[in-house]
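All protein chains of the complex are present and in place, except for one that has been dropped.
Each chain gets a letter, A, B and C, in the order it is written, and its residues are counted from 1.
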Amino acid sequence: MSIERDVAAQYGVMRYSLGSLLVNAVTGNRHWKPIWREPEPKPAYDVVIVGGGGHGLATAHYLAKEHGITNVAVVEKSYIGSGNVGRNTTIVRSNYLLPGNLPFYEHSMKLWEGLEQDLNYNAMVSQRGVLNVFHSDPQRDAYARRGNAMRLHGVDAELLDREQVRALVPFVDFDNARFPIRGGLLQKRGGTVRHDAVAWGFARSADSRGVDIIQNCAAIGFRIENGRVLGVETEKGFIGAKKVALSVAGNSTRVAAMAGLRLPIESHAVQAFVTEGVKPVIDVVMTFGAGHFYVSQSDKGGLVFGGDIEGYNSYAQRGNLPVIEDVAEGGMALMPVIGRLRILRSWGGLLDMTMDGSPIIDLTPVEGLYLNAGWCYGGFKATPASGWCFAHLIANSAPHPLAAAYRLDRFARGAVIDEKGMGAQPNLH
Amino acid sequence: MRINCPYCGERALEEFTYRGDATVTRPDSLDAASEPAWVDYVYFRDNPAGRHREHWHHSAGCHAWLVVTRDTRTHEIVAVEFAGKGKLP
Amino acid sequence: MSDRHLRPMSALAGLAIPGRYGKAGGEPGVTIVERLGLGLATVAARKGAPLRAAVKASYGVNLPDDSSVGQGPELSFVGYGPGQWLAVSESLANESLARDLAQRLRGLASISDQSGGRTVLRLSGPRARDVLAKGLSIDLHPRAFSPGSAATSTIALMGVQLWQIDDTPSYDIALFRSVSASFWRWLTSSAPEFGYEVTTS
Partner (left out) sequence: MTSQPNRLAQGGVIDRTKKIRFSFDGQKFTGHDGDTLASALLANGVRLVGRSFKYHRPRGILSAGSEEPNALVELRSGARREPNTRATTIELYDGLDAASQNRWPSLKFDVLAANQLFSPIFGAGFYYKTFMWPASFWEKVYEPAIRRAAGLGRGAGLPDPDHYDKVNAFCDVLVIGAGPAGLAAALTAARSGCRVILAEEDFRLGGRLLAERYEIDGAPALDWVKAAEAELESLPDCRILRRTTVQGVYDGGTYAAIERVNDHVAVPPAHQPRQRLWRIVAKRAVLAAGAIERGIVFGDNDRPGIMLAGAVRAYVNRYGVTPGKRAVIFADNDDAFRTAADLADAGVAVAALIDARKAPSAAAQHIAEGAGARYLSGAAIERVGGGRGVNAVEIRDAAGKAEQVDCDLVAMSGGWNPSVHLTTHLNGKPQWNEGLSALVPGSLPPGMSVAGAAAGSFGLASCLAEGLAAGAAAAAECGFAASAGKTPAASDDSGAASPVWLIDKSRGKAFVDFQNDVTVSDVKLAAREGFRIPEHLKRYTTLGMATDQGKTGNANGAAVLAAVTGRYIGAVGTTTFRPPFTPVAISAFAGHHRGPDFRPARLASSHAYAEEQGAMFVETGPWLRALYYPKRGEDPQDAVNREVANVRERVGVCDVSTLGKIDVQGKDAGRFLDRVYANTFSTLPVGKARYGLMLREDGFVLDDGTTARLAEDHYFMTTTTANAVKVMQHLEFCQQGLWPELDVQTVSVTEQWAQFAVAGPRARDVIQAIVDSAYDLANEAFPYLACGDVTVCGGTPGRLFRLSFSGELAYEIAVPARFGDSLARAIVEAGAAFGIAPYGTEALGVLRIEKGHPAGGELNGQTTAHDLGFGKMLSAKKDFIGRFMAAREALTDPARPRLVGLRPLDRADLIRAGAHLIPKDAELVAKNDQGYVTSIAYSPSLGHWLGLGLLARGPERHGEIVRAFDPVRNGDVLVEVRPPCFIDQDGERLRV
């Protein structure tokens, strides 16, 4: 704590509190300081993290806070938060099925629960509950299997019948549906987190601990000598590093290729949508079980929703019309009360789809080069745990137990973590 | 996106089903030494940003499997041909 | 053995009821009739077999290489894929078409009877194009699609094979039997704007 203050003082970070808010208000808000510096890269660091998204910034935060490694740079090709952390539908949950995933995502959930205090930044972690509705007996049993797995891992899960679902979301179509709702799986601790604030909060905290956050500085190559990484070539010149950590989400294969690595990953686009702001409509996060539609309402009042991924390799960060129609159809089938609400914006992100739908946190064949990738469309909820485990891996060159299943060699061995049972077909996960 | 099927002509995206990288070739499963080749074939991809040769199925049309050459940054399609030996029967 | 003979049943039984619907007054924008009793069969060419010649010889039809209709006296071949056609016939009704094809094209093509598996509707009238445009994403403008043109596509998420008959315009649409009722719901929610008539011939 006291060390924290010193560092804070040294880097001039301000603690946020109602007090500081009022004091600044009366002094015309003239004394707020930048929440991160804009440093030029030093010649070398102990660790260079490539990618200033949620995971990269969280990794920097935990490296500094949990492992005392502060001689760290995060190089980001655009502005921090420009990637998926800033364009996702913000759902956090730990309602996973397989043992390889459950403990990891539950740890993430726990870190979310303490995040504001940890960061002294309000990321608006909102545990409003995540409800997945089902429409048939087999689907119910599959959710029961999942719910039971969660409970065995000490994760909260409730299986609701039709009437319990109705009580929770009375505006949903129960009477005129092609696929009537038969019940749902509810994780009350699940919810949403303000996406941008996650990037900013971790960045502010990392910066305050001495981490250099360098924007508009894409990694364009690696210096590797006899199997060991020596540093990163960037748009701002060479930056030496004892260790280099990749956390570039949708661009993992491109960046890894610079180090001569080939990955079990395809890049896919997925869209999201937001409607005009309206007074509260829906209080939980909800997922349709008979189509591609999931929705929550942002604190600003917009319904934020998404659907299926585009389905073809893409780096374009945008989508096409069929998915938009498919999503709207799903929305109208589930809750026709939203029909006259208007979509004000749609956008796309760039997903790292792996061959089994689960992520990779591992060492690479290149000594000193670490990989964090393959988060598919579910890595926002993973942000804190991913940073936590990746920091551990970087600090100790050994996997964190919670991420022990996320090794690269699992594909060759066949020890895949395939929640959906879709096989080696990334666009189906 | 619209794909110009060599049989049906130009059709809307929703008529097609995507499979993925068309440059990988299936090894011989009877050859015990082919393990690395198999792992590569089933799991590993170049995933280029740029020209990509990929399999699409015209599932709502003629049911032909196609090899489409497409730029993954712009979605511009530069070539479409039949899969396999690319011939009509 | 049971003495009762099996009676065929249309998948639109109880749905396609003759009458005038939707916008009242004037010409109906589109007229809808189900074509019953057609012989339908898929014809898939065997590798390297001289199918073309045989079809010409036995049916007097030039097999189309593209998705168009090869018209003959007793039947027509509607191209729906490379080396694949849907044979359609009035005279060789129902199963008899597949049987006939199997005999005359033995070893040259693989034949599958589809006479029970499709509902075939004929849509004709001045607004037929406008009705179809609500579900079919294929350009039916005379410059792009004319009598004898054919296409395999979807209408409102349902697979269809469609070919143009004449300039009225009239189109025959073959859909999978099991979705007939859903298709009818789409059709009867898309056509009323123009006024439509359901007839039996």
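Following the convention adopted for this analysis, a residue touches a chain if its C-beta (ideal position, glycine included) is under 8 Å from a C-beta of that chain, and two chains touch if they have at least 3 such contacts.
Note that the structure is predicted; figures quoted are calculated from it, not measured.
Touched by the hidden chain within the whole complex are the displayed chains A, B, C. Taking the complete complex into account, A:Glu158 is the one of A:Glu158, A:Glu233 or A:Glu367 that touches the chain left out. Here one chain is not drawn; of C:Ser89, C:Gln114 or C:Ser170, the residue touching it is C:Gln114. Contact residues of chain B toward the unshown chain are 1-2, 10, 12-13, 17, 19, 26-30, 34-35, 38, 41-43, 55, 57, 59, 63-65, 74-77, 82-85, 87. Looking at chain C, the residues touching the absent chain are 1-11, 13-14, 22-23, 42, 44-48, 84, 94-95, 110, 112-118, 130, 133-139, 141, 143-144, 156-158, 176-183, 185-186, 189-190, 192-193.
Within the complete assembly, residues 16-18, 20-22, 24-26, 28-30, 32-36, 38, 79, 81-82, 86, 99, 102-103, 113-114, 116-117, 120-128, 135-138, 140-149, 151-154, 157-159, 171, 173, 176-180, 185, 191, 194, 196-197, 200-201, 215, 275-281, 290-291, 297, 299-302, 316-318, 320-321, 324-325, 327-333, 336-347, 413-416, 418, 420-424 of chain A touch the chain that is not shown.
Note that only the chains that are shown with their structure count from here on.
Ranked by the number of C-beta pairs in contact, the top chain pair here is A-B. In terms of their C-alpha centroids, the spacing between chain A and chain C amounts to 50 Å. In chain A, no residue touches two or more other chains.
Across the assembly, chain B contributes residues 12, 14 that each touch 2 or more other chains. Contact residues of chain C toward chain B in the complex are 45-48, 65-67, 80-84, 137-138, 151-154, 159.
Chain B contributes residues 7-9, 11-12, 14-15, 60-64, 82, 88-89 to its touches with chain C in the complex. The residues of chain B lying in touch with chain A in their complex are 1, 12-14, 17-21, 39-40, 42-47, 49, 52, 54, 56, 70, 72-75.
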